[in-house]
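Shown next, in structure tokens, is the structure this report addresses.
Every protein chain except one is present and positioned as in the full complex.
All chains are identified by letter, namely A, B, C, D and E, in their written order; residue positions are counted from 1 within each chain.
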Amino acid sequence: MSEKKTPQLDELEKGQWPSFVTEIRKAAAKNPAAEDLLGLLERSYEEKKGHWKHGGIVGVKGYGGGVIGRYTDLPEEYPNLAEFHTIRLNQPSGWFYTTKSLRTICDIWEKYGSGLTNLHGSTGDIILLGTTTENIQPAFDEFSDAGFDLGGSGSDLRTPSCCVGPARCEHACYDTLDACHNITNEFQDELHRPMWPYKFKIKFSGCANDCTASIARSDCSIIGTWRDTLRIDQDAVKAYVQEGLDIQGAVCDKCPTRALKFDYKKNELNVIAEECTRCMHCINVMPKAIRPGQEKGATILLGGKSTIVQSAFMAWVIVPFMKMEDDYEELKDLLRRIWEWWDENGKTRERIGETIYRLGMGKFLREVGLPPVPQMVFRPRANPYVFWQQDEINK
Amino acid sequence: MSEKKTPQLDELEKGQWPSFVTEIRKAAAKNPAAEDLLGLLERSYEEKKGHWKHGGIVGVKGYGGGVIGRYTDLPEEYPNLAEFHTIRLNQPSGWFYTTKSLRTICDIWEKYGSGLTNLHGSTGDIILLGTTTENIQPAFDEFSDAGFDLGGSGSDLRTPSCCVGPARCEHACYDTLDACHNITNEFQDELHRPMWPYKFKIKFSGCANDCTASIARSDCSIIGTWRDTLRIDQDAVKAYVQEGLDIQGAVCDKCPTRALKFDYKKNELNVIAEECTRCMHCINVMPKAIRPGQEKGATILLGGKSTIVQSAFMAWVIVPFMKMEDDYEELKDLLRRIWEWWDENGKTRERIGETIYRLGMGKFLREVGLPPVPQMVFRPRANPYVFWQQDEINK
Amino acid sequence: MADLNVNGQVIALDEDGFLEDAGVWNEEVALALAATEDVSELTEDHWKVINYLRNYYEQFGVAPMIRKLCKETGYDLKKIYELFPSGPAKGACKIAGLLKPTGCV
Amino acid sequence: MADLNVNGQVIALDEDGFLEDAGVWNEEVALALAATEDVSELTEDHWKVINYLRNYYEQFGVAPMIRKLCKETGYDLKKIYELFPSGPAKGACKIAGLLKPTGCV
Amino acid sequence: MPRIDAGPPHYKEMLPPIILENYGKWRYHVIPRPGVLKHVAENGAELYSVRAGSPRLVSIDFIRDMCALADEYCDGFLRFTSRNNIEFLVSDAGKVEPLISALEAKGIPVGGTGNSLSNIVHTQGWVHCHTPATDASGIVKAVMDDLHEYFTDMKLPAKLKVAMACCLNMCGAAHCSDIAMVGVHRTPPRVNDEKVQKGTEIPSLVASCPTGAIRPNPKTKSVVVNEEKCMYCGNCYTMSPGMEIADPKNDGVAILIGGKTSNARTAPSFSRMVIPFLPNNPPRWPEVTEAVRHIVEVYASNARQGERLGEWVERIGWEKFFILTGIEFTDKHIDDYIFSRETFRTSAAFKF
Partner (left out) sequence: MPRIDAGPPHYKEMLPPIILENYGKWRYHVIPRPGVLKHVAENGAELYSVRAGSPRLVSIDFIRDMCALADEYCDGFLRFTSRNNIEFLVSDAGKVEPLISALEAKGIPVGGTGNSLSNIVHTQGWVHCHTPATDASGIVKAVMDDLHEYFTDMKLPAKLKVAMACCLNMCGAAHCSDIAMVGVHRTPPRVNDEKVQKGTEIPSLVASCPTGAIRPNPKTKSVVVNEEKCMYCGNCYTMSPGMEIADPKNDGVAILIGGKTSNARTAPSFSRMVIPFLPNNPPRWPEVTEAVRHIVEVYASNARQGERLGEWVERIGWEKFFILTGIEFTDKHIDDYIFSRETFRTSAAFKF
């Protein structure tokens, strides 16, 4: 079909890595919007600038989020991109699919959209790239019938995501897939109807390796851990020695707290339980010989986000250890209290981490009812600027 | 003389550490202001509060600083403390004295003051505690005749101080006493006539042990260092081995950059020159065997101050290496440029470190003409918020 | 999006169906906008929300935060979505003739 | 410090010799204050400094920074000390009837 | 009527039998070859995951192709990773090699496991977003072409996580990656008074500027920008269409390095600026690909085994990093934003 030349994009069909241009071209063969996209993108490559208008606010009935409105600033030239909205579908926990479910998505998207997707968006959603205002509602209706629902956008709970966890990983300290699914379903209202100062992201990682990068990428990061002692299988240790692993160098010397002692003579490895900070390093290197302890749960961290505006924040510990059980009631209750506090105290477009930074951890902890513990900080304050409460001073 | 009871202070004449109360009592035997001070202090101990009025501004002719005005808020009861000002005398470099010079100070102070002193004030001055407005000028006149001069106070250069350095320390990488004396004399105007946004302190330490705590306690910290390689005397190393020093454990393992390699067989210690950060640790433990290199000079750090108001600042590197030679012209020139910039840009009561923090190192470096080098930072910025200059962008 | 025809007067809308010129808003325009957002009639409840939004905007130059809207009108979010199926931003603000909410999506 | 006697009127000074009540300042008072600070007469140069200080204070509610004083009057610090031997704070501000400088000593 | 708030499909419907049977009972894993993970369950069951690279921006044709492979080799089950790779879940060991051949025949690389470069987390760029300073997919394609061998082999000292974000919003969460490429502006926004008047909540716009560079202008009912104070973050444009900041002549890419999010050994850390600006040179951004390759190569040949990029730099010191790479250090590397103080070298110990 396409007669238009795209010399720059053509360059990106060369090379060994699979090409997104080839993908757009495939879609363009069937869909005029995708075809226009090739032209528009080539134009951007020439001019070194984007051609999408600012903002856009479209959606489906009953929801306040889940769709990103998008219009080109060159509708005359690229009429099929006059409306080119994105639909965010909530992925299943752990990004597992049957081919059947994926094909269903493809079929619906072929009907209502450009045929282009992102698997996945950076928050975790299935991103369906490019449809018209008119098609949004019918597309949603069919996705809904097929068992899919929208993800988050706007100042709401964003689509939670989780690592592969117990489905395929020996390190998982709690059931990340179940927790993610459960929490997502519990907070459908918060996910679909924006009501807060800004967005709020939750990510679930089964251990401190943090394979969802939750500590940097989510307001609430839930990282699996254990309270007792990691378990060492001495036979497996000996097997590693025989394979030639330098246990002292590759494991003990790299343990951040030097909690591991290797006995050369006996080929035995022992841990000083109270020194271990459960960083996962030794377990990573020797998964056959070392495993997490048995009293498992998660550490809850709060406040992660990227650079805009007040600098990037890494999430920090607010609950050192929480059991992930009883339908996650403890976690749900905590989240509700946090949101209530944030909603009451946050400014527009202020992430929870920024609100706490502005108002202080002390106030946050007191008002949310969390007990202060040294695990919340790397180190105590370096200044003596303590706020005293009315009931603590002598009248 | 004193009939007044001081039961609380009496308690502080007990115990093994020499007592300041005993000292005040000695002075009180000859001086009524000192006697009143005992009473006033006892009263403070009873009431748990101070009895000095706010502020006070007194001085000598031609100077804007050097005297701290002080009046009690109970002049009726303690008439001899109605005026009880402090004179700051500039100590000699390194706090070295002949008994003759100290006696001279005592004699003059006996005549014009309470007979009480601090040897020394926390900035380094000889602190003469307690005199009247009337006595300030004549006291100064006599001190001046005896070869002493006032130190700093107010928004001026504060009395510089230095470590014992080459006078008695094998580690000194430059002549701290000479530098301190020279700089103090060069900037007498800045020392005696406040003219800046706030105070400015300089301290000189001969090596990274920083025995004047300059990095925390002075706006400009001048710390001796060397550019080449530390020198190791292998015979002395062997002697330490024989004395039983655990070189691997106490020296090599504690070297922050692991720059030292100990050869057990040869009893030889070697350094990887480019890895060494000249922290002084190994030299401290083995002064007979290890010494600084031969190409000596100093690192210049800027911005140190204590907690009020914007938090404590530790000084940071602005010139990694400067030779301390040629009458310190390079240092003087730099100081002048820094002061000029600060005076132009600083707000009232804003220390240089705070001004730079507020306006940015980039602006400071560009305007003061200092070349940016990685030694100025532990690590580069974590955000992409770079300011571009007009000549760097495409018009 | 197509323009709006209110009693013969053609009123310009942007792509998202918001008023191009907020100055032309009046109650009839509101009614016409409501129709575009699946709101068939504007009840007292609707007007309470609309008026609150307009007053707040007039006073502060910004739309209120949702929490405030709920608190001050006494309607919870569920109720707001019942009144305005496309929600407070796309629905209520549009009908109230406020600016298109920007920012966070 | 003793009070000041200006043409028979007794004017209260604080311990440091600053006016207790800045409102009583006038040129004669200035002259009397000058005497307490080893300034025997107030020349045109003196008045330039005094007037600058008073005007600045009136406008901003604070005394100017020294750098500003020097820049605006055109006198360097040396000259200021020649005019007011006890310096800009204790000398010039006092004679100009400004508040006692607080803060940094 | 569609169902409302039904939530995502249940993950259990998506799991292959071998996972359902061994759920939470995996014992350990090994990496028999690049791109293949072998997980062994307590009962001895073995699952092979074959990891394949994807451009992420894919057509439904591509998805259907992958589904066909999954049907053939994995009984119709597959997953995607948190870095947008595809994982084929093979329960029959004999099908691993044939699957890999089939993938390679389609030009789909297998790799990204263990000490390799994995897929680049990235964003929309000129393909779909309104605020980009550069494209995302294009740079990613160019860089992955260039570093292909590091994806298919495991010859790096440790895992290498590269991210790309097309503007400072950093949707790619580039702020904690081993290497981050970030689209940056370098000139202040140009105020379009008409658009600000018509389409903007002025108080929110003013409040959006982190450096306080924007002031309302009551006369024009618009705003003015103090250009001295602007550091081109683009946050004002997010708030208002009237604050155009895209500038083809000056937009480009910054490189930050040394971040990580895992807690293994060292605490998670932010990426840090090493190259403040490289020009936008589509379609292949040669300056960017070269800079990234150079950093990867210096890292690969200097770091110790098991050392993440940031761990290596922190051990040798950033001053040494600039020497080893030959990258020029400028005032732009020195932080001058809110948390600058903690980056200043408050110590006299450093390397020359």
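One rule holds in what follows: a contact is a pair of C-beta atoms (placed from the backbone, for glycine too) under 8 Å apart; a residue touches a chain by one contact, two chains touch by 3 or more.
Please read all numbers here as calculations on a predicted model, not as lab measurements.
The shown chains contacted by the absent chain are A, B, D, E, with contact judged over the whole complex.
Residue in contact with the omitted chain (choice from E:A267, E:V298 or E:L324): E:A267. Along chain B, the points of touch with the absent chain fall at residues 8-9, 11-12, 14-21, 23-24, 26-27, 34, 37, 41, 44-45, 47-55, 60, 62-63, 70, 84, 86, 89-103, 105-106, 109-110, 115-120, 122, 124, 129-130, 140-141, 144-145, 147-149, 161, 163-164, 166-170, 172, 175, 177-178, 181, 184-185, 188-189, 192, 208-217, 223, 250, 254-256, 279-281, 284-285, 287-288, 306-312, 314, 347-349, 378. Mapped onto chain A, contacts with the missing chain fall at residues 208, 210, 215, 223, 225, 227, 256-257, 274-279, 299, 301, 303, 311, 313-317, 320-321, 357, 359-363, 365-366, 372-388, 392-395. Contacts to the hidden chain, counted on chain E, fall at residues 263, 267-268, 339, 341-342, 346-349.
As a working rule, only the chains that are shown with their structure count from here on.
Removal of chain B in thought splits the touching network of the remaining chains into A, C, E | D. When C-beta pairs in contact are tallied for every pair of chains, the largest tally goes to A-E. Counting every residue number used by either copy at the chain A-chain B contact, over half are found in both chains. The centroid of the Cα atoms in chain A and the matching centroid in chain D are 65 Å apart.
Residues of chain A found to touch two or more other chains are 53-56, 60, 62-63, 189, 307, 311-312, 348-349.
Under the contact definition stated at the top, not a single residue of chain D touches 2 or more other chains.
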